[in-house]
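One protein chain is absent from this view; the other protein chains keep their places.
Chain lettering (A and B) follows the sequence in which the chains are written, and residue indices restart at 1 in each chain.
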Amino acid sequence: MAAFTEAAHAVAHEPHDEVKHVRMNRLGLWLFFASDGLVFALLLSARFYMNGTDTAPDVKQWLGLIITSVLLISSYTAYRGETALHHGNVAHGRLMLMLTILLGVGFFAGVVMEWSIAEFTVSEGYGTSFFSMTGMHAAHVASGVLLLFLAWRKAGKGYYDGGGLKAYGVSGVVMYWHFVDVVWVFFYPALYLIK
Amino acid sequence: MRRDFTLFTIVWALVTAASLAVAYFILRDMSFPTHGAEEASVIDDAFMALTYLACPVFGIVIAAMVVALLKHRSSGPNNGDGERILGTGSLPVVWFGVSSLLCAIVIIYPGLTGLFELRDHKDPDLRIVATAQMWAWTVEYPDSKVKVFGAQELVLPKDETVEVDITSIDILHSFWVPAFRQKMDAVPGQINKIYITPDRVGDRESDAAYRLQCAELCGLGHAIMTMPVRVVEKAEFDAWLKQQQSVTEAK
Partner (left out) sequence: MTRVVRAPIVVGLVLAIIGFAFGAGVLGAIRTARGQSFWEIEVGMSVGYVFALIGWLAGVGGWQHWGREWFGLEAKPYTLTGWKRYFGFSPDHKVIGIQYAVTFIVVFLLSGLTAMLIRVELMRDGKQIFTPDQYNAAMGFHGITMVAVAVAVLLGGFGNFIVPLMIGARDMAFPRLNALTYWFVPPVAVLLIIAVLMGGWESGWTAYPPLSSLHTKHGQVLFNLAVITFGLVSILGGINFLVTIIYERAPGMTWSRLPIFVWGAFAASLISFFFTQALAAALLMVLLDRIAGTSFFRQAEGGSPVLYEHVFWFYSHPAVYVMVLPGFGAALEILSHLSRKPLFAYRWVAGAMIGIVMLSGIVWAHHLFTSGMAPYLHAPFLVLTEMISIPTGLIFLGAIGTIWAGKLWLQTPMLFALAFIFNFLMGGVTGIYLADVPTDLHLQDTYFVVAHFHYTIVGGEIFALFAAIYFWFPKFTGRMYNETLGKIHFWLMFIGFQLTFIPMFRVGIQGMNRRIADYPHEYAGYNTFISLAAFLLGSSFLFFVWNMASAWLKGRVAEPNPWRASTLEWQVSSPPPEHNFDEIPVITDTPYGYGGGPAHHRPFAGGALATEEG
(Lines give C-alpha, C1' and ligand atoms only; values in the text may rest on other atoms or scores of the structure.)
Protein backbone atom coordinates (compact mmCIF):
# COMPACT_ATOMS: atom_id res chain seq x y z
CA MET A 1 0.00 0.00 0.00
CA ALA A 2 2.95 2.25 0.52
CA ALA A 3 2.94 3.15 -3.11
CA PHE A 4 -0.39 4.82 -2.74
CA THR A 5 0.15 6.98 0.27
CA GLU A 6 1.90 9.65 -1.70
CA ALA A 7 -1.16 11.59 -2.71
CA ALA A 8 -1.74 13.89 -5.62
CA HIS A 9 -4.86 15.06 -3.86
CA ALA A 10 -3.30 18.16 -2.36
CA VAL A 11 -2.53 19.72 -5.70
CA ALA A 12 -6.02 19.13 -7.03
CA HIS A 13 -7.14 22.74 -7.18
CA GLU A 14 -3.99 24.67 -7.77
CA PRO A 15 -3.34 26.83 -10.85
CA HIS A 16 -1.45 23.92 -12.39
CA ASP A 17 -4.79 22.16 -12.59
CA GLU A 18 -6.36 24.96 -14.62
CA VAL A 19 -3.54 24.82 -17.13
CA LYS A 20 -4.16 21.12 -17.48
CA HIS A 21 -7.85 21.78 -17.87
CA VAL A 22 -7.24 24.22 -20.71
CA ARG A 23 -4.87 21.76 -22.36
CA MET A 24 -7.51 19.05 -22.17
CA ASN A 25 -10.13 21.30 -23.68
CA ARG A 26 -7.75 22.31 -26.43
CA LEU A 27 -6.90 18.70 -27.29
CA GLY A 28 -10.60 17.82 -27.32
CA LEU A 29 -11.24 20.69 -29.69
CA TRP A 30 -8.41 19.67 -32.02
CA LEU A 31 -9.66 16.11 -32.10
CA PHE A 32 -13.06 17.45 -33.00
CA PHE A 33 -11.52 19.46 -35.84
CA ALA A 34 -9.80 16.35 -37.18
CA SER A 35 -13.08 14.48 -37.06
CA ASP A 36 -15.18 17.27 -38.54
CA GLY A 37 -12.50 17.94 -41.12
CA LEU A 38 -13.01 14.46 -42.50
CA VAL A 39 -16.58 15.32 -43.55
CA PHE A 40 -15.27 18.28 -45.51
CA ALA A 41 -12.44 16.21 -46.94
CA LEU A 42 -14.86 13.54 -48.09
CA LEU A 43 -17.20 16.08 -49.68
CA LEU A 44 -14.18 17.54 -51.42
CA SER A 45 -13.14 14.08 -52.64
CA ALA A 46 -16.70 13.37 -53.78
CA ARG A 47 -16.57 16.58 -55.78
CA PHE A 48 -13.53 15.40 -57.71
CA TYR A 49 -14.87 11.86 -58.00
CA MET A 50 -18.08 13.13 -59.57
CA ASN A 51 -16.98 16.11 -61.63
CA GLY A 52 -13.31 15.50 -62.28
CA THR A 53 -11.64 18.89 -62.58
CA ASP A 54 -14.61 20.60 -64.21
CA THR A 55 -16.01 23.82 -62.85
CA ALA A 56 -19.33 25.33 -63.68
CA PRO A 57 -18.67 28.08 -66.25
CA ASP A 58 -21.42 30.23 -64.82
CA VAL A 59 -20.18 30.40 -61.23
CA LYS A 60 -19.94 34.04 -60.10
CA GLN A 61 -16.23 34.76 -59.79
CA TRP A 62 -16.68 38.27 -58.38
CA LEU A 63 -18.99 37.02 -55.65
CA GLY A 64 -16.65 34.19 -54.78
CA LEU A 65 -13.75 36.59 -54.45
CA ILE A 66 -15.74 38.95 -52.23
CA ILE A 67 -17.00 36.32 -49.78
CA THR A 68 -13.59 34.70 -49.61
CA SER A 69 -12.00 38.04 -48.74
CA VAL A 70 -14.68 38.73 -46.16
CA LEU A 71 -14.09 35.39 -44.48
CA LEU A 72 -10.30 35.76 -44.46
CA ILE A 73 -10.55 39.24 -42.94
CA SER A 74 -12.92 37.90 -40.31
CA SER A 75 -10.23 35.48 -39.17
CA TYR A 76 -7.94 38.44 -38.56
CA THR A 77 -10.54 40.33 -36.51
CA ALA A 78 -11.31 37.16 -34.59
CA TYR A 79 -7.62 36.85 -33.74
CA ARG A 80 -7.50 40.49 -32.62
CA GLY A 81 -10.55 39.92 -30.43
CA GLU A 82 -9.07 36.82 -28.83
CA THR A 83 -5.75 38.54 -28.11
CA ALA A 84 -7.43 41.62 -26.66
CA LEU A 85 -9.56 39.56 -24.30
CA HIS A 86 -6.55 37.53 -23.22
CA HIS A 87 -4.84 40.77 -22.27
CA GLY A 88 -7.92 41.90 -20.39
CA ASN A 89 -8.89 44.56 -22.92
CA VAL A 90 -12.59 43.73 -22.89
CA ALA A 91 -13.87 46.74 -24.81
CA HIS A 92 -11.56 46.23 -27.79
CA GLY A 93 -12.09 42.49 -27.66
CA ARG A 94 -15.85 42.88 -27.86
CA LEU A 95 -15.57 45.33 -30.71
CA MET A 96 -13.43 42.89 -32.67
CA LEU A 97 -15.75 39.97 -31.92
CA MET A 98 -18.72 42.01 -33.10
CA LEU A 99 -16.83 42.89 -36.26
CA THR A 100 -16.13 39.20 -36.80
CA ILE A 101 -19.80 38.42 -36.31
CA LEU A 102 -20.79 41.03 -38.88
CA LEU A 103 -18.24 39.71 -41.38
CA GLY A 104 -19.51 36.18 -40.74
CA VAL A 105 -23.07 37.29 -41.38
CA GLY A 106 -21.81 39.02 -44.51
CA PHE A 107 -20.23 35.80 -45.74
CA PHE A 108 -23.41 33.90 -45.00
CA ALA A 109 -25.45 36.47 -46.91
CA GLY A 110 -23.03 36.12 -49.82
CA VAL A 111 -23.59 32.35 -49.90
CA VAL A 112 -27.36 32.86 -49.77
CA MET A 113 -27.07 35.28 -52.68
CA GLU A 114 -24.89 32.82 -54.62
CA TRP A 115 -27.50 30.15 -54.09
CA SER A 116 -30.37 32.30 -55.24
CA ILE A 117 -28.67 33.48 -58.46
CA ALA A 118 -26.93 30.21 -59.36
CA GLU A 119 -27.62 29.21 -62.94
CA PHE A 120 -27.35 25.50 -62.25
CA THR A 121 -29.61 23.29 -60.18
CA VAL A 122 -28.90 21.03 -57.26
CA SER A 123 -29.64 17.92 -59.28
CA GLU A 124 -26.87 18.57 -61.81
CA GLY A 125 -23.56 16.90 -61.14
CA TYR A 126 -21.73 20.13 -60.43
CA GLY A 127 -24.67 21.56 -58.52
CA THR A 128 -24.63 18.54 -56.24
CA SER A 129 -21.05 19.27 -55.22
CA PHE A 130 -21.47 23.01 -55.09
CA PHE A 131 -24.62 23.14 -53.00
CA SER A 132 -23.66 20.34 -50.63
CA MET A 133 -20.18 21.75 -50.00
CA THR A 134 -21.19 25.38 -49.59
CA GLY A 135 -24.26 24.31 -47.62
CA MET A 136 -22.28 22.23 -45.17
CA HIS A 137 -19.74 25.02 -44.82
CA ALA A 138 -22.37 27.72 -44.38
CA ALA A 139 -24.01 25.66 -41.64
CA HIS A 140 -20.67 25.70 -39.84
CA VAL A 141 -20.33 29.45 -40.38
CA ALA A 142 -23.81 29.96 -38.93
CA SER A 143 -22.97 27.91 -35.83
CA GLY A 144 -19.68 29.83 -35.54
CA VAL A 145 -21.53 33.13 -35.62
CA LEU A 146 -23.85 31.89 -32.89
CA LEU A 147 -20.88 30.86 -30.73
CA LEU A 148 -19.11 34.19 -31.34
CA PHE A 149 -22.27 35.96 -30.30
CA LEU A 150 -22.41 33.98 -27.05
CA ALA A 151 -18.77 34.83 -26.36
CA TRP A 152 -19.41 38.51 -27.13
CA ARG A 153 -22.35 38.50 -24.74
CA LYS A 154 -20.42 36.78 -21.95
CA ALA A 155 -17.55 39.22 -22.43
CA GLY A 156 -20.07 42.01 -21.87
CA LYS A 157 -21.16 40.43 -18.61
CA GLY A 158 -17.61 40.41 -17.34
CA TYR A 159 -16.89 36.69 -17.60
CA TYR A 160 -13.53 37.24 -19.22
CA ASP A 161 -12.38 40.17 -17.07
CA GLY A 162 -8.75 39.77 -16.21
CA GLY A 163 -7.99 37.75 -19.32
CA GLY A 164 -5.48 34.92 -19.32
CA LEU A 165 -6.83 31.42 -18.77
CA LYS A 166 -10.24 32.83 -17.90
CA ALA A 167 -10.68 33.85 -21.51
CA TYR A 168 -10.09 30.33 -22.78
CA GLY A 169 -13.72 30.13 -23.89
CA VAL A 170 -13.05 32.86 -26.43
CA SER A 171 -9.99 31.02 -27.72
CA GLY A 172 -12.09 27.92 -28.25
CA VAL A 173 -14.67 29.79 -30.28
CA VAL A 174 -12.04 31.65 -32.28
CA MET A 175 -10.15 28.44 -33.02
CA TYR A 176 -13.40 27.00 -34.35
CA TRP A 177 -13.76 30.10 -36.50
CA HIS A 178 -10.26 29.67 -37.92
CA PHE A 179 -11.03 26.02 -38.62
CA VAL A 180 -14.11 26.94 -40.62
CA ASP A 181 -12.02 29.53 -42.42
CA VAL A 182 -9.32 27.02 -43.32
CA VAL A 183 -11.94 24.68 -44.75
CA TRP A 184 -13.01 27.48 -47.08
CA VAL A 185 -9.42 27.94 -48.17
CA PHE A 186 -9.67 24.42 -49.62
CA PHE A 187 -13.23 24.75 -50.89
CA TYR A 188 -12.83 28.05 -52.71
CA PRO A 189 -10.27 26.89 -55.28
CA ALA A 190 -12.04 23.55 -55.70
CA LEU A 191 -15.35 25.22 -56.47
CA TYR A 192 -14.31 28.43 -58.21
CA LEU A 193 -10.75 28.47 -59.46
CA ILE A 194 -9.95 25.09 -60.99
CA LYS A 195 -9.90 25.17 -64.73
CA MET B 1 7.71 -26.77 -18.40
CA ARG B 2 9.48 -29.28 -20.65
CA ARG B 3 6.56 -31.71 -20.30
CA ASP B 4 4.28 -28.88 -21.30
CA PHE B 5 6.25 -28.40 -24.47
CA THR B 6 6.19 -32.11 -25.23
CA LEU B 7 2.43 -32.22 -24.76
CA PHE B 8 2.09 -29.05 -26.81
CA THR B 9 4.04 -30.56 -29.68
CA ILE B 10 2.01 -33.76 -29.61
CA VAL B 11 -1.32 -31.95 -29.51
CA TRP B 12 -0.19 -29.55 -32.21
CA ALA B 13 0.84 -32.41 -34.48
CA LEU B 14 -2.43 -34.22 -33.84
CA VAL B 15 -4.64 -31.18 -34.41
CA THR B 16 -2.73 -30.20 -37.53
CA ALA B 17 -2.84 -33.72 -38.93
CA ALA B 18 -6.51 -34.11 -38.11
CA SER B 19 -7.52 -30.77 -39.59
CA LEU B 20 -5.41 -31.39 -42.70
CA ALA B 21 -7.08 -34.76 -43.07
CA VAL B 22 -10.52 -33.21 -42.73
CA ALA B 23 -9.59 -30.53 -45.25
CA TYR B 24 -8.12 -32.98 -47.73
CA PHE B 25 -10.61 -35.81 -47.50
CA ILE B 26 -13.83 -34.02 -46.67
CA LEU B 27 -13.74 -30.32 -47.50
CA ARG B 28 -12.05 -30.69 -50.85
CA ASP B 29 -14.64 -33.05 -52.23
CA MET B 30 -17.78 -32.06 -50.45
CA SER B 31 -17.81 -28.36 -49.78
CA PHE B 32 -17.83 -26.72 -53.14
CA PRO B 33 -20.79 -26.46 -55.42
CA THR B 34 -20.44 -28.17 -58.80
CA HIS B 35 -17.22 -27.22 -60.57
CA GLY B 36 -18.80 -25.75 -63.68
CA ALA B 37 -16.13 -23.57 -65.26
CA GLU B 38 -12.38 -23.55 -65.81
CA GLU B 39 -12.02 -20.40 -63.74
CA ALA B 40 -13.52 -22.22 -60.76
CA SER B 41 -10.24 -24.13 -60.41
CA VAL B 42 -8.35 -20.96 -59.57
CA ILE B 43 -10.84 -20.15 -56.84
CA ASP B 44 -11.20 -23.66 -55.44
CA ASP B 45 -7.43 -24.19 -55.45
CA ALA B 46 -6.93 -20.89 -53.67
CA PHE B 47 -9.52 -21.91 -51.11
CA MET B 48 -7.84 -25.22 -50.43
CA ALA B 49 -4.36 -23.68 -50.31
CA LEU B 50 -5.52 -21.23 -47.67
CA THR B 51 -7.16 -24.04 -45.74
CA TYR B 52 -4.00 -26.17 -45.71
CA LEU B 53 -1.94 -23.19 -44.56
CA ALA B 54 -4.46 -22.40 -41.85
CA CYS B 55 -4.34 -25.89 -40.32
CA PRO B 56 -0.94 -25.65 -38.55
CA VAL B 57 -1.71 -22.11 -37.39
CA PHE B 58 -5.02 -23.28 -36.01
CA GLY B 59 -3.15 -26.14 -34.36
CA ILE B 60 -0.76 -23.84 -32.47
CA VAL B 61 -3.53 -21.91 -30.74
CA ILE B 62 -5.62 -24.98 -30.01
CA ALA B 63 -2.62 -26.89 -28.65
CA ALA B 64 -1.66 -24.02 -26.35
CA MET B 65 -5.20 -23.88 -25.03
CA VAL B 66 -5.38 -27.63 -24.55
CA VAL B 67 -2.14 -27.69 -22.56
CA ALA B 68 -3.29 -24.85 -20.35
CA LEU B 69 -6.69 -26.37 -19.79
CA LEU B 70 -5.44 -29.89 -19.14
CA LYS B 71 -2.49 -29.13 -16.94
CA HIS B 72 -2.89 -25.72 -15.38
CA ARG B 73 -6.32 -25.47 -13.88
CA SER B 74 -6.74 -23.97 -10.48
CA SER B 75 -9.68 -24.03 -8.11
CA GLY B 76 -9.38 -20.51 -6.81
CA PRO B 77 -7.34 -17.34 -6.62
CA ASN B 78 -5.40 -18.32 -3.53
CA ASN B 79 -3.39 -21.22 -4.92
CA GLY B 80 -0.42 -19.11 -5.82
CA ASP B 81 0.40 -17.45 -9.09
CA GLY B 82 1.53 -18.69 -12.45
CA GLU B 83 5.13 -18.27 -13.46
CA ARG B 84 6.17 -14.73 -14.17
CA ILE B 85 6.76 -15.08 -17.91
CA LEU B 86 6.71 -11.65 -19.48
CA GLY B 87 7.35 -12.51 -23.09
CA THR B 88 10.04 -9.89 -23.45
CA GLY B 89 12.50 -12.31 -25.04
CA SER B 90 12.90 -13.40 -28.62
CA LEU B 91 9.66 -15.41 -28.93
CA PRO B 92 7.53 -12.43 -30.03
CA VAL B 93 10.21 -11.50 -32.57
CA VAL B 94 10.17 -15.01 -34.00
CA TRP B 95 6.37 -15.05 -33.95
CA PHE B 96 6.27 -11.70 -35.72
CA GLY B 97 8.77 -12.89 -38.31
CA VAL B 98 7.02 -16.19 -38.99
CA SER B 99 3.58 -14.63 -39.21
CA SER B 100 4.90 -11.95 -41.56
CA LEU B 101 6.42 -14.65 -43.71
CA LEU B 102 3.16 -16.61 -43.76
CA CYS B 103 1.32 -13.44 -44.62
CA ALA B 104 3.72 -12.74 -47.48
CA ILE B 105 3.23 -16.28 -48.78
CA VAL B 106 -0.54 -15.95 -48.68
CA ILE B 107 -0.38 -12.60 -50.44
CA ILE B 108 1.71 -14.02 -53.27
CA TYR B 109 0.09 -17.43 -53.53
CA PRO B 110 -2.87 -17.81 -53.77
CA GLY B 111 -3.60 -14.08 -53.59
CA LEU B 112 -1.79 -12.15 -56.30
CA THR B 113 -1.10 -15.14 -58.55
CA GLY B 114 -4.79 -16.05 -58.49
CA LEU B 115 -5.79 -12.47 -59.11
CA PHE B 116 -3.58 -12.15 -62.16
CA GLU B 117 -4.61 -15.55 -63.45
CA LEU B 118 -8.27 -14.55 -63.36
CA ARG B 119 -7.57 -11.24 -64.99
CA ASP B 120 -5.37 -12.78 -67.67
CA HIS B 121 -8.24 -13.85 -69.90
CA LYS B 122 -8.28 -15.31 -73.36
CA ASP B 123 -10.22 -13.83 -76.27
CA PRO B 124 -13.86 -14.65 -75.80
CA ASP B 125 -15.64 -16.98 -78.21
CA LEU B 126 -18.98 -15.56 -77.26
CA ARG B 127 -20.16 -12.29 -75.77
CA ILE B 128 -23.36 -11.94 -73.80
CA VAL B 129 -24.90 -8.94 -72.07
CA ALA B 130 -26.58 -9.47 -68.71
CA THR B 131 -28.81 -6.59 -67.68
CA ALA B 132 -30.28 -6.47 -64.20
CA GLN B 133 -33.41 -4.73 -63.11
CA MET B 134 -35.70 -5.00 -60.11
CA TRP B 135 -36.12 -8.03 -59.99
CA ALA B 136 -35.22 -9.99 -63.09
CA TRP B 137 -32.33 -10.65 -65.41
CA THR B 138 -32.28 -10.05 -69.14
CA VAL B 139 -29.55 -11.81 -71.07
CA GLU B 140 -28.82 -10.87 -74.65
CA TYR B 141 -26.72 -12.69 -77.21
CA PRO B 142 -25.87 -9.63 -79.29
CA ASP B 143 -24.30 -11.53 -82.19
CA SER B 144 -27.47 -13.45 -82.85
CA LYS B 145 -29.97 -10.92 -81.52
CA VAL B 146 -31.44 -13.38 -79.06
CA LYS B 147 -32.78 -12.20 -75.74
CA VAL B 148 -33.92 -14.22 -72.74
CA PHE B 149 -35.71 -12.76 -69.76
CA GLY B 150 -36.82 -13.66 -66.23
CA ALA B 151 -37.88 -17.27 -65.86
CA GLN B 152 -36.42 -18.24 -69.23
CA GLU B 153 -33.02 -19.92 -69.35
CA LEU B 154 -29.50 -18.64 -69.69
CA VAL B 155 -27.92 -21.22 -72.00
CA LEU B 156 -24.16 -21.40 -72.50
CA PRO B 157 -21.98 -23.67 -74.63
CA LYS B 158 -19.46 -25.98 -73.01
CA ASP B 159 -15.74 -25.24 -73.48
CA GLU B 160 -16.21 -21.81 -74.99
CA THR B 161 -14.95 -18.68 -73.25
CA VAL B 162 -17.82 -16.33 -72.62
CA GLU B 163 -17.46 -12.64 -71.92
CA VAL B 164 -20.33 -11.42 -69.74
CA ASP B 165 -20.99 -7.68 -69.85
CA ILE B 166 -22.90 -6.91 -66.70
CA THR B 167 -24.95 -3.79 -66.15
CA SER B 168 -28.10 -2.60 -64.49
CA ILE B 169 -30.89 -0.28 -65.45
CA ASP B 170 -31.97 0.75 -61.95
CA ILE B 171 -30.03 -0.11 -58.79
CA LEU B 172 -27.15 -2.31 -57.71
CA HIS B 173 -27.45 -6.04 -58.35
CA SER B 174 -24.83 -8.72 -58.65
CA PHE B 175 -24.24 -11.44 -61.22
CA TRP B 176 -23.41 -14.76 -59.67
CA VAL B 177 -23.66 -18.35 -60.82
CA PRO B 178 -22.32 -20.53 -57.98
CA ALA B 179 -21.09 -23.19 -60.39
CA PHE B 180 -18.90 -20.59 -62.14
CA ARG B 181 -17.78 -19.02 -58.82
CA GLN B 182 -17.04 -15.50 -60.00
CA LYS B 183 -19.30 -12.68 -58.92
CA MET B 184 -19.62 -9.16 -60.27
CA ASP B 185 -21.90 -6.29 -59.38
CA ALA B 186 -24.31 -4.82 -61.88
CA VAL B 187 -23.89 -1.06 -61.58
CA PRO B 188 -26.24 1.31 -63.37
CA GLY B 189 -24.45 3.22 -66.13
CA GLN B 190 -21.36 1.07 -65.96
CA ILE B 191 -20.38 -2.17 -67.68
CA ASN B 192 -18.44 -4.71 -65.63
CA LYS B 193 -16.97 -7.74 -67.33
CA ILE B 194 -16.20 -11.27 -66.28
CA TYR B 195 -14.97 -14.21 -68.31
CA ILE B 196 -16.36 -17.70 -67.90
CA THR B 197 -15.40 -20.92 -69.62
CA PRO B 198 -17.99 -23.54 -68.68
CA ASP B 199 -16.41 -26.98 -68.73
CA ARG B 200 -19.23 -29.23 -67.62
CA VAL B 201 -22.74 -29.83 -68.81
CA GLY B 202 -25.35 -29.06 -66.21
CA ASP B 203 -28.67 -27.43 -65.53
CA ARG B 204 -30.79 -25.91 -62.78
CA GLU B 205 -33.19 -28.86 -62.69
CA SER B 206 -30.64 -31.11 -61.09
CA ASP B 207 -28.30 -28.58 -59.46
CA ALA B 208 -28.90 -25.39 -57.49
CA ALA B 209 -25.40 -24.21 -58.41
CA TYR B 210 -26.65 -23.66 -61.96
CA ARG B 211 -28.68 -20.59 -61.25
CA LEU B 212 -27.98 -16.97 -61.96
CA GLN B 213 -28.63 -15.36 -58.60
CA CYS B 214 -28.65 -11.69 -57.69
CA ALA B 215 -26.12 -11.36 -54.88
CA GLU B 216 -26.47 -7.72 -53.92
CA LEU B 217 -29.43 -6.69 -51.76
CA CYS B 218 -31.95 -5.08 -54.08
CA GLY B 219 -35.13 -4.91 -52.05
CA LEU B 220 -38.35 -6.84 -52.15
CA GLY B 221 -37.61 -9.43 -54.80
CA HIS B 222 -33.91 -9.95 -54.06
CA ALA B 223 -34.28 -13.62 -53.12
CA ILE B 224 -36.28 -14.56 -56.20
CA MET B 225 -34.14 -12.60 -58.64
CA THR B 226 -32.77 -15.74 -60.26
CA MET B 227 -32.56 -17.24 -63.70
CA PRO B 228 -31.97 -20.93 -64.47
CA VAL B 229 -28.66 -21.69 -66.18
CA ARG B 230 -28.02 -24.55 -68.55
CA VAL B 231 -24.66 -25.50 -70.01
CA VAL B 232 -24.86 -27.69 -73.11
CA GLU B 233 -22.55 -29.03 -75.79
CA LYS B 234 -21.61 -26.57 -78.53
CA ALA B 235 -23.82 -28.24 -81.14
CA GLU B 236 -26.82 -28.22 -78.89
CA PHE B 237 -26.16 -24.59 -78.05
CA ASP B 238 -26.10 -23.61 -81.71
CA ALA B 239 -29.36 -25.42 -82.28
CA TRP B 240 -30.91 -23.69 -79.29
CA LEU B 241 -29.73 -20.32 -80.53
CA LYS B 242 -31.23 -20.96 -83.97
CA GLN B 243 -34.52 -21.97 -82.44
CA GLN B 244 -34.58 -18.83 -80.30
CA GLN B 245 -33.78 -16.72 -83.33
CA SER B 246 -36.75 -18.13 -85.20
CA VAL B 247 -38.96 -17.47 -82.20
CA THR B 248 -37.75 -13.87 -82.14
CA GLU B 249 -38.31 -13.44 -85.85
CA ALA B 250 -41.77 -14.99 -85.68
CA LYS B 251 -42.70 -12.24 -83.29
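Here, a residue touches a chain if its C-beta (ideal position, glycine included) is under 8 Å from a C-beta of that chain, and two chains touch if they have at least 3 such contacts.
Bear in mind that the values here come from a model prediction, so they are computed numbers and not experimental data.
Residues of subunit A that touch the chain left out of the display are 1, 3-9, 12, 20, 23-24, 27-28, 31-32, 34-36, 38-39, 42-43, 46, 49-51, 121-125, 127-128, 131-132, 150, 153-154, 157, 159. Looking at subunit B, the residues touching the absent chain are 1, 4, 31-33, 42-43, 46-47, 50, 54, 57-58, 60-62, 64-65, 67-69, 72-88, 91-92, 95-96, 99-100, 102-103, 106-107, 110-112, 114-115, 117-119, 134, 166, 170-172, 174, 176, 178-179, 181-185, 187-190, 192, 208-209, 211, 213-224.
Rule of thumb we're sticking to: only the chains that are shown with their structure count from here on.
Taking the mean of the C-alpha atoms as each chain's centre, subunit A and subunit B sit 50 Å apart.
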